[in-house]
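With one protein chain removed, the remaining protein chains of the complex are shown where they sit.
Moving on to subunit A:
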């Protein structure tokens, strides 16, 4: 049991480090949050340490993105892969990775294409995390 807890801790630490590197690499990307199906954060990483708390607004945004992906699944066009919500001053991308949802919070100045390019790397991390979620 202790070995499993240590294993989970190592995986989460590794995921956090990789996400930090990703945030530094992409201009305008402010934070990355992994949540479960209910929108409960599993891992959250921000560019600014002040953002680590994640206010009510972000929780609401994440819940809305998950709900909209659920609605989109009824369009009879297959499984929804991601949703992009472009606003006046920000943009939010939510990737649907089965058990885990990945949310990218970025400024409107960030290149959407660059954010979408992160999908492959995020999928690999999400599969690692879903293993942890499965075990717990």
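Of note:
In this section, a residue touches a chain if its C-beta (ideal position, glycine included) is under 8 Å from a C-beta of that chain, and two chains touch if they have at least 3 such contacts; residues count from 1.
Convention: contacts and distances are computed from a predicted model.
For the chain of the complex excluded from view, the name given in UniProt is "Ragulator complex protein LAMTOR2 homolog" [choices: "Ragulator complex protein LAMTOR2 homolog", "V-type proton ATPase subunit F", "Translin family-domain-containing protein" or "Enhanced ethylene response protein 5"]. Shown as candidates are A:19, A:32, A:45 or A:83; the residue that touches the absent chain is A:83.
For subunit A, the list of residues touching the undisplayed chain reads 57, 60-61, 63-64, 67-69, 71-72, 74-90, 113, 116.
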